[in-house]
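The complex is shown incomplete by one protein chain, all other protein chains being positioned as in the whole.
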Amino acid sequence: MFATTPDQELLERTTARFLEDRYPVSRLRELADRTSTFDPAVWREGAALGWTSLLVAEGAGGGSVSGNGVADLQVVASLFGLHAAPGPLLGTNVVAAALARWGTPEQQAGPLAALLAGEAAGAWGHATTVGAPGGRRRVVTATPAADGAVVLSGSVATVEGAAEATHLLVTADAPGGPSQHLVPLDAAGVSLTALRGVDLTRRYARVDLHDVALPAGSRVGAPGEADEHDEQLVDLLAAVLTAEMVGAVQRAFTTTLEWTVDRYSFGRPLGSYQAIKHRLADARTQLEASEAVAARAAEALGAGAPDGRAWASAAMAHVAARAPEIVQECVQLHGGIGVTYELDLHLYLRRVVVDSQLYGSATDFARRLGRLVADDEGRAA
Amino acid sequence: MFATTPDQELLERTTARFLEDRYPVSRLRELADRTSTFDPAVWREGAALGWTSLLVAEGAGGGSVSGNGVADLQVVASLFGLHAAPGPLLGTNVVAAALARWGTPEQQAGPLAALLAGEAAGAWGHATTVGAPGGRRRVVTATPAADGAVVLSGSVATVEGAAEATHLLVTADAPGGPSQHLVPLDAAGVSLTALRGVDLTRRYARVDLHDVALPAGSRVGAPGEADEHDEQLVDLLAAVLTAEMVGAVQRAFTTTLEWTVDRYSFGRPLGSYQAIKHRLADARTQLEASEAVAARAAEALGAGAPDGRAWASAAMAHVAARAPEIVQECVQLHGGIGVTYELDLHLYLRRVVVDSQLYGSATDFARRLGRLVADDEGRAA
Amino acid sequence: MSDEQESVEEFAARARTWLAANMPPADPTAGYFSFHEDPADSQAHADRRIAVCRDLQARLFDGGFAGICVPRQYGGQALTPAHQAAFNRELRGYDHPLEIQVSTFIPCMAVLLELGTEDQKLRHIPKMLRGEEVWAQFLSEPSGGSDAAGALTTAVRDGDQWVLNGSKIWTTGGWYSDWAMCLARTNWDVEKHRGLTVFSFPVSAEGVDVQHIQLLNGSREFCQEFLTDVVVDDRDRIGEVDEGWTVMGRWLYHERTVAGGSPYVTTAGAKSAALPNDGPAIAALARRGGNLDDPAVLEAVGEARALSMVSEAMVGSVSRKMASGALPQHAAAMLRLFSGTATTRRTTLALDVAGHEAVVWEPGDEQLASVGLGYLVRQAAQIGGGTVEMARNVISERLLGMPREQRNDGGPFRDVPRGPAAG
Partner (left out) sequence: MSDEQESVEEFAARARTWLAANMPPADPTAGYFSFHEDPADSQAHADRRIAVCRDLQARLFDGGFAGICVPRQYGGQALTPAHQAAFNRELRGYDHPLEIQVSTFIPCMAVLLELGTEDQKLRHIPKMLRGEEVWAQFLSEPSGGSDAAGALTTAVRDGDQWVLNGSKIWTTGGWYSDWAMCLARTNWDVEKHRGLTVFSFPVSAEGVDVQHIQLLNGSREFCQEFLTDVVVDDRDRIGEVDEGWTVMGRWLYHERTVAGGSPYVTTAGAKSAALPNDGPAIAALARRGGNLDDPAVLEAVGEARALSMVSEAMVGSVSRKMASGALPQHAAAMLRLFSGTATTRRTTLALDVAGHEAVVWEPGDEQLASVGLGYLVRQAAQIGGGTVEMARNVISERLLGMPREQRNDGGPFRDVPRGPAAG
């Protein structure tokens, strides 16, 4: 869907083939009952295909295939949506991006290199408040100790893949202002509580930090920069999430279109009824619109354009609102079978429901964009 | 639409016949170009039919036809919507209700009696804030003078029929708390500025009050009661507005259904296309729902039920959201002719657009209901 | 042998006394949160509840309050709909066998009363009234969608018996039911509505395989049945051979009276207030999430509450209009359409307000899980009991008189196109 250059098409083909092979629907249904869905071997192979390096500059050991790593990562993410695939794609890439942009040489040589190689996985303790109320509140504090060391305490509500990740990136309130820290998940004082959720193959945990002592050099970026850095990571995540939702919607739409051709009602194909035709026309159009704005966000972010944040927000505001509605429309057109566990459709519904809510909803991102517009207006006035 | 008793049916028949005769569409189109659309003779005849007395207890000179004057007034209001009729129906009935409920014997013997007889018309300086932001702000203050007299100053933003009314009911900030006052519109210091608007046959003005000296006895109700009284008047108005919108939608729907039967496209009636059938089914259902909830609000308010405010709010929240959408759907099904001045459809569109915004929007009333629910919850918790 | 009939008032007084002494109070929290993180819970939950219902129904029978409008010879009380209505009013606040009213009493007992043989009535109705026979409807089929008359399940005559083969779906509680009423095709060579026949048989009959269907919220109460050479006595046939569509007319009529007005149903009406995703429930979510002061959240609470209130007002007003003849019976399709879309919208509002907390939650947090899992089955409100699309067809064609959809299902049913999916 998102590939536009020959190199991206190659990435798309190899990733698609790999995911089809490793994560057919039968495998996803097995994983649904497992406590852990993480397969280190699969993940290392994915890293070899390029999944972990796209947001990381070549100088830091990464590399994009098209010159725009955000757009490249959309190619991969859309296929994760299309296959409802597990794997720490979001957390690892976000943490890698943060380390590549703001990490110390030691962080880049150590944890980042391991993430790039697929030997380690990252988890993001997403703690910004996109839009105001209902956003996650930050409840981690960092207390300075001797020799630049720091002690972290608090709780991070909903962390994807925390149980399998090696490093957690989390923002803490600190004397010098909010700061990002890289927390080894095996550090003393870190405890995890497994959570339940709608997605069948992604696992989440609450991460509690009880006086976790970190040595000097755990901070990522300068003190006080974390809020802006978190916003930048939200921008990147928006590009990735929207692409993943587009992939999931694409799968739901395609199978539903086939269903309306094959299914007969009163001696006519379901798809010959105009009311159904028009609704699929609307769905197809919204899918195209979603792909267009998601791709445009990646274009702007990858180019470092000043309106990147506006595009990322517009993409989430639009796609997170439309994607679940399109898939629910697909459920409706299937009739009763559409709400059963037996039909595969729900795999894609689950994915878009989580993606459209967990890191900020369409409403939150619409408000974020609205605030950008209002601020511009205010400056112009 | 709203008549359920034989007496209400009589009121409906006589009112319908009278409005058809006095306000055919050709007459409305003439009035559209006039500065004033008020016809005192027609209004006196309407008063004789009962239009002005329904919210007033018999003891105060009024009388309902069914025992529930709010429901009776819905019968009349729905016909005002169906005929897009002019006339100070809203203002006169609201002011009459206020005087009947809280007025002094002198106010009832004087202004109220004139309103009931159709010799005078009322205007309401609607000043409550339904829902919080975007609502009208109160900017009239009352300063006590000697002998119980009072001096009013300020401005009332949008008063329907102010130019033809004899009395304005307005709430002012006063030392004893917000109070309602009855202001003769010919008093010294009252000035009007004619406004423009979407409705073709209703006229609005801004009323400025420059040190308007009122004698003792101009206050309606006790000091400090005005906020609750205004809320009660908003409840009544909600019942009337929703009925008027239902009438206007009924007309738009009926003519559109006929159009889809008569109009052919590709050799088939427009109404044989399933996409159009389904949209009219939705519209018909929303119309029925709107009528049902509006009638239920009148039932509750007329009976003085404790959930009257909730029903009135639910009715406006729902009808003000749906009515304009149904009429716009009717426009859409007419195609290009639907947005022309030539087709009569816009008469009803204009009416529902104004009714659904001027005294508080669907959003405002949804918030009002939400606050009632939240307060209940809070008490229960 | 006929007694002087007891007045409604006397009857109501007697019922009041009896209820206080014999029936347990209702549990207001029960029933509505039908989400099950572990699907096995769903089945166990239903089993427990049906056992309670059978017991409660037996108590009603023993107390002389079962089958209030059913003739005495079949175990009923031979009273009037007014007596039943009075009893239902008195029933408020008491637990009662709500879950077996639909299917067992409407439509199954109602259809037997109207179209069953004397033998069928005597064999089944007393047992139904004693809670001993719970009936299921074997009606929808996997290939059927909205087209009930397109049944493919086939019954072939073999002397005094019939042999049934095929599959039925969307049966509520197939596994705990005792008997089934089943629509089957007995003639493939005539027009589709003319080759159908209705049968009844025990769910435990040989060749009946009941499978649970798991829904996305963990519910396993719906079933699919596979019928393989199921042998049915001709005396268990309901109505004439190939006249099944006539039976279906009454079957569907009685099924629709679930919205109100049936003389055969013992219910205190919808359990009030605590609907999931109504305004108060959403306000509770928002209070928990700390965003009840957000005006957009207040608006969502108000919108959800308004939708419930409009539904309530509309059921009352449309029912009255249908009763008075101001609206035809087809107007009921507007209730179905409105409630379907309104429920969907409320489900969405609840998710919007709960947000991220409803897609990932602490184990055991039933309130948030029900929002997230409830959203997954959101469309059930627009599918179950007839899709909203069918309702829109009915409204436009029957109520508004717009042209009917073209149908390709005339002629011998054998030749009706069924598409590659029906292969």
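In order of appearance the chains are A, B and C, and numbering begins at 1 in each one.
What we mean here is this: a contact is a pair of C-beta atoms (placed from the backbone, for glycine too) under 8 Å apart; a residue touches a chain by one contact, two chains touch by 3 or more.
What you see is a predicted model; the values in this text were computed from it and never measured.
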item: Interface partners of the hidden chain - shown chains only, full complex considered; value: A, B, C
item: Option from B:Y204, B:F253, B:W311 or B:F365 whose C-beta touches the chain left out; value: B:Y204
item: Hidden-chain contact residue, picked from the options A:W311, A:Y341 or A:Y359; value: A:W311
item: Per the touch definition above, residue among B:P105, B:P306 or B:G336 touching the missing chain; value: B:G336
item: Residues of chain B (touch criterion as defined above) contacting the omitted chain; value: 132-134, 136, 158, 193-199, 204, 206, 259, 262-270, 273, 275-276, 328, 331-332, 335-342, 346, 349-350, 353-354, 357-361, 363-364
item: Interface with the unshown chain - residue positions in chain A; value: 131-133, 257, 260-261, 268-269, 271-272, 274, 277-278, 280-282, 284-286, 288-289, 291-293, 295-296, 310-311, 313-314, 317-318, 363, 365-371, 373-374, 376-378, 381
item: Positions on chain C contacted by the hidden chain, ascending; value: 294-296, 299, 406
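Note that only the chains that are shown with their structure count from here on.
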item: Remotest chain, chain A as reference, centres from CA atoms; value: B
item: Where chain A and chain B are represented by their mean Cα positions, the distance between them in whole Å; value: 50
item: Between chain B and chain C, centroid-to-centroid distance (C-alpha), Å; value: 42
item: Interchain centroid distance [CA atoms averaged], chain A/chain C, Å; value: 42
item: Where chain A touches two or more other chains at once, by residue number; value: 273, 275
item: Multi-partner residues of chain C (each touching 2 or more other chains); value: 297, 389, 392, 405
